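Every protein chain but one is kept in place in this view of the complex.
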Amino acid sequence: MAYAGATVSARSRGMVRESRHLLFTVAPGATWIVVFLVLPSAYLMGVAFMSNGTYGLPELPLTLESFRRLAGFGFLGWSPGNLYTLFRSLWQTLVSTGLVVIVAYPIAYYITTCREKWRPIMLLLVVVPSWTNQVIRTFGWMNLLAPGTPLSSLAEGLGFIPPNMGLYPSNFAVTLGLVYNFLPFMVLPLYAAFEKLDTAQVEAAQDLYASPVRAFWHAVFPQTLPGLLAGIVLVAIPAFGMYVIPELLGGGKGMMLGNLVATQFSGGANWPLGAAGAILMLIATFIGLFAMRRIGKRLGGGEEVVI
Amino acid sequence: MKINKTTTLAFSLGGLMLAGSIQAQENKLYLFNWTEYMDPEIIEAFEEKYDVDVVQNYFNSLPEMLAKLNAGGVSQYDIIVPSNYYVPRLIETGLVQKLDKSKLGNLDNVMEQFQDPSFDPGADYSVPYQWGTTGIVYNTETFPDAPKSWSLLFDPEVNPEHPFAMMGDGQVSMGGACAYLGHGYDCIDMEAWREAAQLLLDTKERETFSGFTDGTPALQQLARGVTHVGLSYNGDYLFFKDEDPETFASLDFMIPDEGAEMWVDSMLIPAEAPNPDMAHKFIDFILDAEVGAQLSNYNYYASPNAAAEPHLDAVLTEPPVQPSEDDMQRLRFTPSLEGDALQTFQQLWSEVQSR
Amino acid sequence: MSESFTADVTDSADAPPAVDLEEPRRQPSSIEMQGLHKRFGADTVALDGVDLTIEAGEFFTLLGPSGCGKTTLLRILAGLEDADAGELSIGGRTITEVPPHQRSVNTVFQSYALFPHLSVRDNLAFGLKMRGLPAAERDARVARIAEFIKLGDLVDRRVEQLSGGQRQRIALARALVCEPDVLLLDEPLSALDAGLRSQLQVELLRVQKRLGMTFVFVTHDQQEAMVMSDRIAVLNGGIIQQVGPPRDVYERPVNAFVARFMGHDNLFAITARQGDRLTTTLGELQAESPGAGDLLLIRPETLDLLAGDVTGTNHLPARVTERLYRGSHAEYCLAIGDTTLQATLNNRGRHLPEVGDRVTVVVAPEDLVTLSE
Partner (left out) sequence: MRKRTLKRGLTGFWWLTLTFLYLPLAVVVLFSFNASNSAATFTGVSLRWYKALLGNEQILSAFGNTLILAICSSVIALCIGCLIGYGMYRHRHRKLGWLIVLIYLPIVLPDIVFGISEMAFFVQIHRLTGLLQPGLLTMIISHVTFQIPFVALIVYSRFVGLDPTLFEAAKDLYATPVKRVVHFMLPTIKPALISAFFLSFTLSVDDFVISFFTAGPESATLPIYIWGAIKKGVSPEINAIAALMIGAVAIAAILSLTMSRRRQA
């Protein structure tokens, strides 16, 4: 009996100490994130359910009007503008992520085939442009793609764009900007995956399947899948919510969801509508994350797909 | 150990800076103005006269200005300089405060026609800053025989293959479309709006449409050849022409015959301005005859200051600063929208933008 | 080599190097454990009432299979784990609740746990620095221990440059330099290869004998335990099975677990007994004052093999089914009826029976040990 009692007290003492330690280390950061991110996000969610004041600020009473507006219902009946924006965002995300994969895959592989002492430098070379501010990076493309620049003239000569027009502003410029902006985020996880590649499996596959395509598909690709999924998460999610690039490179034609949301706040238009758009973005983001996790687990990639 | 030192250093640095900024606020004037709209020498003179530090922030469009006010700016700026059609909504939402006219000794310098404006009856809240027009700026080499008409923007046959931009502020672009369609620049009729929105959508579909650009950057685009036609302001056009005569020799400003915008920018004091006293002093300073003239001479905009007239440069007395009698007839204020009309307009405009 | 140490050596050039450590600095301490209990989670019992006294200056080994609780016991001694119940005292002072950094106890960890951010020298000085010794004395002590453990120029290397054996010795030196009352060693040799291991066993023993410090050594290797220890405690399931000098534990295991763990396979059920005569699955055997218990242990090295059929007391006819020739000795598998018996014969130039030979197994009555399951 005495023993049982002693156990409980020593044990609970230890647990109290551990819990206090946990609290001490984790509480400041957790509180910070709760106060300065969870609460603000919750507040924004709340704004989405408020009415739009005449001059764009939220007002009572609560209503679902913003979501109706987001779906395209307004004074004028139904109109497809916001759906256009949504699909443009999805389309841009899809295309740019696809392009990033197509470019990053061989690059990541190539780096692993190079001598070990060169690899850190090569990775650094890929990453360094992303250390500059995204506004500057995008500004660089504005310079490059403006009408009259060699690239624009070339595209004009090849008949891709009508005369006198530049490659910017256009949806193409937005895609290009997105690919440029996110390429490093795909190369890094893919490189990590390639570096861990089990070459014995690849050689066995080369023995088993005569064609290199099949060997790639059966031995190389599955092994790089976790890296690929991590890369897709890192590229697609921020690309979907991108604001700067469509704003600068898209002209009036490239509006994406991020711009729709931002305009409601930075153009003084309609806070509740912007908040509803933000909720839509969050839902899309979490669906994307969830889907990637499911795919990752299904295909036996590691638990930690995210980063 | 090293980390500790850095931490302390950074914290004390941060603390110092915060303390510094709080203390400094006491003697500062926060001016929220359009870009390229103030002579730095006037600021210097004002700073010297009242021993104050003027902090300038800029906006490119009125929606942007309103958004910033809503996002905390209402308690951070002492003076804002919006255009006529935004004044009523600022007053109605309580974002600005009534002026203390006893502090404005130079108020009588204001021209008579600006003393009781339609957008601010009795001029209780606003004091005029400059006035001007919004017209079409185009490349004379591309369009040697440009018609004096909105068709340069809206008719694909007049401009089949050169890039052009519309105004970023929806009300101006819609007004232009209305004018082109014959409903007049200041239309507020629902049907007219719908038609105008459709026209804008069709125009956006054209391959040569380059985007919605605010007035000042539109000039930069034109100068750099990104666009060949755009919408901008008469004073800005002259200002940049003076800076870079070579490039601007091939650019011209015109007021379309279908009618266009005339505007008045006014100085207002936000409701929770940190330093309203200094704001009044600033307004009064601008109303001074010589300062008013200096401002207009710098900006190339017409002055609402009657007393300034003798000090104005010659260029300010002729077109495009002073529109010709004929053009004057065609110029209209942009309507100030409120209530359902504003909501409807926002929806139409966001439809135009997002498609 | 640090400045102060070189100075030390030159000052007393003709005297032998000053190794105070040869003489124990303080009296070695005994350890007293009473009713130690420890449980992990709801149903993993690590220690189930351990009462144990370790004498001062003893080389004491905790022996047992993995999961037997030996490491937990060591960690409780070090203060890295709190016992759920029970008392612990070192040198007569109760330290059950004293945190590890206040115990004069040091540990040599299985993974060595050398600090990667520090040089070897700073690793050695770490404990002294934490105790607040002045730099000069730290240097002197580190130099002395380096001399004592024969570290040579290892002191000036970086941790990553060291081999496993070198790390082991640094870890030992790092613990010894603090001159603790008790030194705890958690399987310190298990990661080393066989040659290095026996070399270090000898060295460890030398160190302990010269310092006279109390060593508590944890291992799962019964050979190692027997070589090194003054006394061994065999643990299983959180309970001490047997405590005693190596010979006792090896030759007189108290139960089948200890016997098997010490490497004995010749265990036979006793089906009946009449005085000293035991009936087993091997047949009838005469024992000398057998104890209680229903198992009979016959150690292979106590058996003798005679060629052909010979009769006599404790003479059992058998057939050789397997022979492993090992040079110094040979190991046999013998069939007696349906039962298999193992025997070891020293190779003293005599005839070694071969597979298939009929032989007679002889065992002396005093070599028979009875024990219980």
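We just call them A, B and C in the order they show up, numbering each chain from 1.
One rule holds for everything that comes next: a contact is a pair of C-beta atoms (placed from the backbone, for glycine too) under 8 Å apart; a residue touches a chain by one contact, two chains touch by 3 or more.
Since the structure is predicted, the reported quantities are computational estimates derived from the model, not experimental observations.
The hidden chain, counted over the whole complex, makes contact with A, B, C.
Touching the missing chain, out of A:Leu83, A:Met142 or A:Ala192, is residue A:Met142.
Of A:Tyr55, A:Phe172 or A:Phe240, it is A:Phe240 that touches the chain left out of the display. Within the complete assembly, C:Met130 is the residue of C:Met130, C:Ala269 or C:Val355 that touches the hidden chain. By the touch criterion stated above, the residues of subunit A touching the omitted chain are 18, 21-22, 24-26, 28-30, 32-34, 36-41, 43-44, 47, 103, 106-107, 109-110, 113, 120-122, 124-126, 128-137, 139-144, 146-149, 180, 183, 212, 237-238, 240-241, 243-244, 248, 258, 261-262, 265-266, 271, 274-275, 278, 281-282, 285-286, 289, 306-307.
On the side of subunit C, the interface with the absent chain consists of residues 75, 78-80, 99-102, 105-107, 109-111, 113-118, 126-127, 129-131, 174-175, 178, using the contact rule stated above. Mapped onto subunit B, the footprint of the missing chain covers residues 1, 3, 6-7, 10-11, 13-14, 17-18, 21, 30, 32, 35-36, 55, 57-58, 60, 70-73, 75-77, 214, 216-221, 223-225, 244, 247.
Throughout what follows, only the chains that are shown with their structure count from here on.
In terms of the distance between Cα centroids, subunit C is separated most widely from B. Distance from the subunit A centre to the subunit C centre is 58 Å, each centre being the mean of its Cα atoms. Of all the residues in subunit A, the ones that touch subunit B in their complex are 52-57, 69, 74-76, 79-82, 84-85, 146-148, 161-166, 169, 250-253, 255, 260, 263, 265-271. Within the complex, the subunit B residues that touch subunit A are 61, 63-67, 70-71, 89, 92-93, 161-163, 166, 194, 204, 207-212, 224-226, 228, 338-340, 342-344, 346-348, 350-355.
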